[in-house]
Every structure is written in structure tokens, then in C-alpha cells.
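Only one protein chain is missing from this complex, and each of the others stays in its spot.
Letters A and B mark the chains as written, and numbering starts fresh at 1 in each.
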Amino acid sequence: MSAISLQRPFAAARGRSWRQHSALPGFGLTIGFALTYMGLLIVVPLAGLVIYSGGQTPLEFWRAATDERVLVSYWVSFSTSLAAAMINAVFGTIVAWCLVRYDFPGRRLLDAMVDLPFALPTAVSGIALTTLFASSGLLGQWLEPLGIQVAFTRLGIVVALTLISMPFVVRTLQPAIEELDLALEEASASMGADRWTTLRKVVMPMLLPALVTGFTLAFARALGEFGSVIFIAGNIPFQTEIAPLLIVIKLEQFDYLGATAIATTMMVASLALLVVINLLQAWHRRRTGLGQ
Amino acid sequence: MKRGLRCGLLGALCASLLAGCGGSDDGENSISLLNVSYDPTRELYQDLNPRFAEAWYRETGQNLSFRMSHGGSGSQARAVIDGLEADVVTLALSFDVDAIHQRAGLLPADWQQRLPDNSAPYTSTIVFLVRTGNPLNIRDWDDLVRPGVQVITPNPKTSGGARWNYLAAWGYALLNAPDDLDEEGRQAYARDFTARLYANVPILDRAARAATNTFVQRRIGDVFLSWENEAMLAINELGPGQVEIVVPSVSILAEPTVAVVDAIVDRRGTRAVAEAYLNFLYTEEGQELAARHYFRPRNAEVLGRFRDQFPPLNLFTVDEMFGGFGEAQRVHFDDGGEFDRFFERSR
Partner (left out) sequence: MASVIARGTGLAHQAARAPGVADSPLARRILIGVSVLFLGAMLIAPLLTVFGYALYQGIDRYLAGILEPAAWSAIQLTLLTAAICVPLNTVFGVAAAWAITKFEFRGKSLLISLIDLPFSVSPVIAGLVFVILFGAQGFLGPWLRANDVQIIFAVPGIVLATLFVTFPFVARELIPLMQAQGTGNEEASVSLGAGGFRTFWRVTLPNIKWGLLYGVILCNARAMGEFGAVSVVSGHIRHQTNTMPLHVEILYNEYQFVAAFAVASLLALLALVTLAVKTAIESAVARSARLAAH
């Protein structure tokens, strides 16, 4: 029985004021500091962006944010991020499963390496990936004869995004796999289900909330990525041009309003995604809370 | 113990930073200049700055220190517009300096008339860089539109240098259009030619240097459209035997421009030294340094001394062919312009 499940119904029964009473001190100080700091550092600057982009008429904003080339760049960003998140959902699940369930030489090393994309500057991973997958590169020279071109194609973007968003799926799934109740799997096996059926019918449903959360986090992270992608993408308009790059291009053409229109659109999309993620996590917590 | 270490480190850093700041600025006898430039001038100014500082010290007794900032020409101009305190700008094209005038009013509209030769103390042109031995037998612009030839050039919308590449191709096509065409037909011919050339471009890097790396270091593509100075530098820096230069029959006269940023020098009190610095570029010593860093000097005598380095070729100017850079920008590179339409069609 965790503390949460005890506290929640108790807390929910309280009155209607903004904040429910608590025996603990420090709410005013900590929330005050947190809100002020966040307000100054995050909210005010982002609000500034929105206000600035409001310096154009709604029609101009609409045109700048939905120009055909911009729309295609949203699509490039969206589709490659989605592909990267899906690759991570498949391979990330396998990796997380291996890291938790199996013991094999090098497991601890691999486990530690999973966080590398968090720690490695994106510019460094961009340069390294491009060098690796260019036709003269270590991996590129094997893929080229097979007719697979990675560098400077959308596939290259997917590779870079897969790298930088990989930890999200693995790290969200690992604790979920650890907390799986083995008794359920044993019960399923003892009732005659083969291993595959058990995995499909018993294990996967329990992992689903974590998987969806990890997938969405990876997707959100991939959408905004810039540093690693510009090295490996061909940056050709309508083909391999991602939305963040278009912001930079607009800036370099001194088109501030155009840049902020795209930026605002992307930011709203990010915010919407985050709300979805948090709803998912709440669902996830409820599910795992029930599982305990 | 860990905290002690961290505090110590922090203290050391602050101290070193303060020391760094204290020493550099605005003492009686020292002065600093920020030169905001574009990518390919790194080596030139690295070499030139100490020489001018020495000359300045001999003349005035003032210690002059330089701060350099390099990047894509357009993004550098944007930084100055947004408040980067550049005493002088030395950018790839007049359009970027014009933007500083139009958008921030930091210098007057007639800035280009204040120095000789359109405020372009050195020039360059666009040549081809090919793999050693020229396996695809690239000789002139026509070879670039052959099917299967991969051309590397950066994105003209972000790279000032790449706009010269584009205009050189367009200008070549105008000059070589069939004689019986009227003006509209010639433009259509040039449009088609340039569109075919860009259809052969697999990667549009953001800046000139990134494109050079794509071609030379990562060995992508068959031909690299390059500024002459960049091509020579690349051969020199990266070792001969990998790539070689092909000079086309005709190309464009690229005029990178320099200007004092009035609003900044007046506030910082650096006008005299900034103007002397830019004038130094026109002296024989300055011209020779430019030539040694593969820019074509304006001074005929210096150019004569470097004749072997700079093969003569037919050069046309933006003014002749496109009616000035502002006009070329409007027609070709603004959003919805000719360049954008290539990709809408080729998609």
C-alpha cells in the first residue's frame, strides 16, 4: 500500500478552496519562489513570443504559419518524429525488457549507455552520426550498396531523432517492467498459456501505459530537435527541411514575424502534447497504482 | 568536500572572468574593435588584425585588441540588427549591410559610397571544385546540369555566398541563351537552366563552410560551387591531391563589402580606429594580405604580382546582369521568389 493511495481520497474529500489544508509548512515560500522563477524565466519570454507574433494581423499570421512550405516542414517534422518514436517503441521495449529481465555480459554497460543521448550534446551526436552514415562512413559504406541512403534523406532525420529520443521509452518502461507482478505471469503459465500468449495477453496490457507515455515523450522531444538534425538532413525545401530549421531560415532572412508565427504554432503544439503526456501519466499512475 | 570543490571552482571562474573583462576594455591606452564578419574571412583577418594593431600602435600609442565574430553572412547581419555591438561589419554581400541600415538604422543609406570600389576592398568569383582528375570531365556551367552530376552548393536563402553561386549560374545562362529569344525568353531559358542545376543538388547546407565540409570531408557530390578564395583555401588546408579547381568560361564578380557601423562607433568612441582599419584594407599591405588569402585585390599592381594565382576570366557584375543586389534579392531570393519556385515545381 503506497502513501499515494492513502492520501488521495482523503485529500479529495477536502473543501473547495484553491489549496487544501496541509500540516506541512513551506507552501507559500516554495510555490512563491517556483512560480516567480518560472514566470520570469519561462512564461514571460514565451508570452513575449506570442505577443510579438501578434504584431501582425491574424490573416498575416495565418499565412505565415500555414504557407505551403511551412506546412510541408511541419509534416516532415511530424512524420519523422513519429517514425522515430515508433522505432523506439519497438526497439526500446526490447532493450528495456533485456536490461531488466536478462543477465548477460555487458548488461550494466549497456544500461548505463542508454542515457548517453541525454548527456551528449546534440551537435556532437549530429556530427558523429553524419560521419558514420555518410557513404564513406563506417556504417554508410555497408548500407550504400544495399541501396539504403541514410545521410541527407528523411531516413537520416529519423536516425538522428531516434538517437536523441531513445532514453525516453527505455527509461519509462524499465521501472514498469521491474514492477510487473511475476505471480501474474506464473499464474498465466500455470493455466496453460504459452509464453507468447502470456506476453501478449498479460504483460503487454500492463506495460501499455508506460509505453504510451514513453512514446509520447520521445515524440515531443523529437519534434523540437534541431542541433543533430541539421547536420544529417539534406535541408532541401519540401523534402528534408524540418520546422525548427525553417524558423532559423526565416530569422536569417530578417523575417521576424514569419519566424515567430512558426515558433508560436510549434509551441502551442508542444503545450498540447504536454497536456496529453500528463494526462497519460496520471492514467499510468492510476494503472500502476492499481497493479500494486 | 564536494561543495568546497565546487565553490572553489566557481570562485576561480569568476575571478578569471573578471580579470578577463578588466583587462580588455576602454582603458586610457587601450581600445578594442569588434569585427563581425562571415565565414570565409577567418584566416584573412586572423592574419591582418595583428598587423593593423601594430601599425595603429606605432601611430597612436594605443593598444588595439580585436574581437572577431564569424558565421553565415545573413545571420551575422541579423545579430548586428538585434544588438551585437559591431564596430565594423565585413560581410559577404551589400544586401546584408543594407539590411542593417533598413532594419536598425545603424548606418546611413549611402554607406556603400563612403569607401572606394563600392566598399568592396577585395573581390572573388565563383569557380568549380571537382575530385582530382576531374572524373566527370566538368569544364563549364553546362556540365553542371547534366543528369547524374551531383552539385554541392549551400542554400542561397541562408548563405550570402550561395547567392553569388546562384546568380553566377543564372547570369551564365542569360549570356548563353539562344540569340533569337526576346528578353522574356532569355529569362525563361535562364530559369530553366538554373532550375535544372538545383535539381542536381542533393544537400542545401546552411552556410558556405558547412557545404565545403560536405564536399571535401564527407566526399558527397561531384562538383562544388565555391568562392575562388574558399576553393584555394580548401585545397591548401585539406592537402592537395583530393580536389582540384576548374575555372568556368565566365563567372560573376563577387564583391564582399565592408562598413563602419556609425551608431556603434559613435557610442563607443571608436570611429577613428574603425575607419583607419577599413582604409588599411585598401593599402598595399592590406591588399597583399587579401591576395595571400586568395581574395582578388583591387590594386592592379598587387594583382599583377599574384597573376599566377588568379587566372583571368570573363566576369560580369550583379549591377550589369541583375540591376543591383537589392533587385536580385527581391526577384530571386525573397519568399515566393524564383528560387522558392524551383522547389515547388521540382517536388
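One rule holds in what follows: contacts are C-beta pairs under 8 Å (C-beta built on N, C-alpha and C of every residue); 3 or more make two chains touch, one makes a residue touch a chain.
This is a predicted model, so every value here is computed, not measured.
Of the candidate positions A:G26, A:P58 or A:G147, contact with the hidden chain is made by A:G26.
Only one of the listed residues, A:I94, A:I148 or A:M204, touches the absent chain: A:I94. Only one residue from B:N213, B:N299 or B:Q329 touches the chain missing from this view: B:N213.
For chain B, the residues in touch with the chain missing from this view are 6, 9-10, 13-14, 16-17, 20, 34, 39, 42-43, 67-71, 79, 81-85, 103-104, 207, 209-210, 212-213, 217, 233-234, 237-238.
Contact between chain A and the absent chain runs through residues 2-4, 6-7, 11, 14, 18-20, 22-27, 29-31, 33-34, 37-38, 41-46, 48-49, 52, 91, 94-95, 97-104, 106-108, 110-125, 127-129, 131-132, 137-139, 159, 162-163, 166, 171, 174-175, 178-179, 182, 185-186, 189-190, 195, 198, 220-221, 223-227, 243-244, 247-248, 251, 256, 259-260, 263, 266-267, 270-271, 273-275, 277-279, 282.
One rule holds for everything that comes next: only the chains that are shown with their structure count from here on.
The distance from the centre of chain A to the centre of chain B, with each centre set as the mean of the Cα atoms, comes to 39 Å. By the touch rule above, chain B contacts chain A in their complex via residues 72, 74-75, 77-78, 81, 99, 103, 155, 157-158, 201-206, 218-220, 333-335, 340, 343-344, 347. Contact residues on chain A toward chain B in their complex (touch as defined above): 67-69, 130-131, 134-137, 151-152, 230, 234-239, 245, 248-249, 251-255, 258.
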